[in-house]
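Omission of a single protein chain aside, the complex is shown with its protein chains in their original locations.
Entry: chain A
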């Protein structure tokens, strides 16, 4: 997988993860073009499209579009399911996830993604194991973090 983007129906980028190195300018350009292309597509159309030299797999969940760019030989249907698994994980973690959860707890969304995918490859497909790992992280944090640590540093 080359990168993953989450963006809203209004075209606002909510989360991005790149597994290949590009200069910032190029990243912005790719993001902008891809968002426009995908938003223009109708709901009945297929979830796959050939775009430049990559295959793009996307799916819409409520107001959010999840979009992955994969290699020519990667499996499209399974990429759809990676997206779905990710949504399930978010859903389970936040309890019926919505766009706002991702906006305000973006670091959690990243941590979950890091557990699911590493370096663009799927790391752990078991929902239970991922959630266990995240729960362990949270526990450690709570143990260590004095009350108001994030607030003090303006990170809350």
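The rule is short, and it goes like this: contacts are C-beta pairs under 8 Å (C-beta built on N, C-alpha and C of every residue); 3 or more make two chains touch, one makes a residue touch a chain; residues count from 1.
Quick note on the criterion: contacts and distances are computed from a predicted model.
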Hidden subunit of the complex - UniProt protein name among "Ribosomal RNA-processing protein 42", "AP-2 complex subunit alpha", "tRNA (adenine(58)-N(1))-methyltransferase non-catalytic subunit TRM6" or "Trafficking protein particle complex subunit": "AP-2 complex subunit alpha"
Chain not shown: contacting residue from A:36, A:63 or A:141: A:141
Identified contact with the non-displayed chain, of A:26, A:62, A:78 or A:103: A:78
Where the missing chain touches chain A, by residue: 42, 44-50, 53, 72-73, 75-78, 80-82, 84-85, 107, 114, 118-129, 133, 136-137, 140-141, 144-145, 149, 155
